[in-house]
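Structure below; questions to follow.
Removed from the display is one protein chain of the complex; every other protein chain stays in position.
Up next, chain A:
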Amino acid sequence: MAQPLVKKDDDRDDEADYSPFLGIEKGAVLQEARVFNDPQLDPRRCSQVITKLLYLLNQGETFTKVEATEVFFAVTKLFQSRDIGLRRMVYVMIKELSPSADEVIIVTSSLMKDMTSKTDMYRANAIRVLCRITDGTLLTQIERYLKQAIVDKNPVVASAALVSGIHLLQTNPEIVKRWSNEVQEAVQSRAALVQFHALALLHQIRQNDRLAVNKLVSSLTRGSVRSPLAQCLLIRYTSQVIRESANNTQTGDRPFYDFLEGCLRHKAEMVIFEAARAITELNGVTSRELTPAITVLQLFLSSSKPVLRFAAVRTLNKVAMTHPMAVTNCNIDMESLISDQNRSIATLAITTLLKTGNESSVDRLMKQITNFMSDIADEFKIVVVEAIRSLCLKFPLKHRSLMNFLSNILREEGGFEYKKAIVDSIVILIRDIPEAKDSGLLHLCEFIEDCEFTYLSTQILHFLGIEGPKTSDPSKYIRYIYNRVHLENATVRAGAVSTLAKFGAMVDALKPRIFVLLRRCLFDNDDEVRDRATLYLNTLGGNGAVVETGEDVKEFLFGSLDIPLVNLENSLKNYEPSEESFDINSVPKEVKTQPLAEKKAPGKKPTGLGGPPTGPPSTVDTYEKLLSSIPEFANFGKLFKSSAPVELTEAETEYAVNVVKHIFDGHVVFQYNCTNTIPEQLLENVTVIVDASEAEEFAEVASKPLRSLPYDSPGQTFVAFEKPEGVPAVGKFSNMLRFIVKEVDPSTGEAEDDGVEDEYQLEELEVVAADYMLKVGVSNFRNAWESMGADFERVDEYGLGPRDNLAEAVNAVINLLGMQPCEGTEVVPNSSRSHTCLLSGVYIGNVMVLVRLQFGIDGPKDVAMKLAVRSEDEAVSDAIHEIVASG
């Protein structure tokens, strides 16, 4: 049976601390709800039961469908009672139960009766309940009453109808949009809240009609809006209008700026702040416009209300990103916020100061932050660390104090993300500020002495292996690294062994000692650690003597894998165990083209440990490795030059092919990069048939077909030509792609067994003189020119014929020779009549070449050029003249 609530008695608060809902249980309360069915209703008891039901619902308790229905039907019986308090509870209860569409009908008539009642409060509440539980059909029936209610003289009724309208707009927009006139009238209401609700609804109704919003804003900014809440809405709508009309104004005066500026003098802080923020967010805001807004925000910084301080510092923090100078005036007030009790405010203040501070204030700022760091959460600390990193990159001279700060906080307690942020910051500073390298590396060394995160330890060890050997005293890091071999888990130990090997490889003097340490690692109890130690002891060679490490060993230790890991992973997945062992050379080396969106995304510079330690290996290195791995080309000697890829197909064709020309002393290799863009096809045995009839000096000697070219997985085929040694032979080549095509079932991805041979015409390809020239710059052209001497200087004059301007002529000659312009001389000042351009390069056979070009243009745009060439070889100087003469 129902139990009455414990008697309420305020005086007993202290002694009776137990909850009146102690031991409350859903089943029992649902039982109690049967009192709603009593013929003689006890309003007080019913109210108590409803309170208990509300308590359950507010605790997150849910009723099953059956339970909810039962309670709902019981509650509807309470409409019989005339008790006002109970009626109010019934309204809340029905809203909370949100009955389903088929149940609603039970209460509709009672609510409709209340909605047309003479008692205002019944009307208001009935509207709210009906709108909460109604659907479209019922809404059309009560629409008439709702429209009347919107303009009801009782503000409670009007507000009930307006707020209901805001909700109904989501579900029944067509109906609510018909109430425009009434809502418009309500906007003029004298009741502040009615005006607020009406403005919100009217804007929502018209939000897609730019002209209407403009009109609404124009009329209201002239009139008076009573409630501060409504005024805030108006400011928001006004900034929207300003944003959208920004491009249409011709005069330069910003529309409505005066209104916003006027709001800065409003009596309500809420309005002042809203206006200030709106001004700071204006597109292309000028400092003149910004000043009054910053002034009020500055006042808020020292407000006694935390919310105002927070709002102000948050806004100023945003402004500091785009207009740091505008915020500097607030720095003093901002500094006092560092000790603010509210940590959100303090963090915002610090990060703002770090953005706006000048070099001289850094030390003072760091002192303040140090005290602050100990009592904020990790997520705030990370924000501060990132801000300090940016500050250090901005003021590199301050690296000492900033680096010290970072190392101090690195020693304190903190989670992984926080520690990673600090380590990343130190790594970035080491890379970008050379003076910070030594101290930064030592800080990292100290950190790994007591680092609980394996990931960070191994990353730091890897970084140490690359940067440590390049420092003035590499030996001082060894102790920290070798300690890891004793004290850490297997993953870190293996990392430490690799790092030691790198020191051994790079610093010859350290090699004997590294050997001793590596030998000790041979007794480690982990396979990987022992394997690595054995491997490095063998590769480093020299048996521990002070000898220079071979280039190939360094390449092995420091070089990249040279195969995109994704490709390797795919190839390994596709490899089926068979007698033929897995051939790493069969892994495609070309990185799959990324979707455009992905390419654009990673624009951020700081990469920390996650990013590559130095730039990716140069393309020449990559090509050299690729070519030397192909037996047919292994004896061609050293690769002299590889051209940029030349497209041989139009964009978006079935097969995309480009070619890279690799120049050797006596050979030329064409590397055709092919991509199959048809998912339903598998190409096999892909070759390019090259016709060299217009390249007399070239003779085809080898061709390496591509075994298989699946959809969207690029592969390469090669053709090699012999040419007279050291001679810059030129010629034209026509190309035909030949392959066997097999159909692929897109659902299974399996190819048919039989294929058809097919061909695909590619564009022509040329080998030109510039292919035999490497772009190599000199830092001081005059010095280089003088020291080269005039022994093999050749000078001649040429007429270049009519040209549009000098710049065009200069570019044409640079491209023809394929040389590196020096000292910015490739840029021709506008409308100049003469110009001198300086070029340098290395010609095939490794001969340094310097070129001085003097251009002159006469009246009918005829360009004349004087070409002076100096090189280490007479024949080469002549060859350059020949290139120009025949070009």
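Here are some notes:
Note that a residue touches a chain if its C-beta (ideal position, glycine included) is under 8 Å from a C-beta of that chain, and two chains touch if they have at least 3 such contacts; residues count from 1.
We take it that contacts and distances are computed from a predicted model.
The UniProt record for the undisplayed chain lists the protein name "Coatomer subunit zeta", from the options "Proteasome subunit alpha type", "Coatomer subunit zeta", "CASP-like protein" or "DNA replication complex GINS protein PSF2".
The chain not shown here is touched by just one of A:186, A:241, A:311 or A:441, and that residue is A:311. Touching the missing chain, out of A:103, A:120, A:261 or A:438, is residue A:120.
When the missing chain is restored to the complex, the residue among A:92, A:338 or A:393 that touches it is A:92.
Across the interface with the omitted chain, chain A contributes residues 5-6, 8, 10, 13-14, 16-21, 47-48, 50-51, 54-55, 58-60, 84-85, 87-89, 91-92, 95, 119-122, 124-125, 128, 132, 153-156, 159-160, 163, 166-167, 191, 193, 197, 200, 229, 232-233, 236, 269-270, 273-274, 305-308, 310-311, 314, 342-345, 377.
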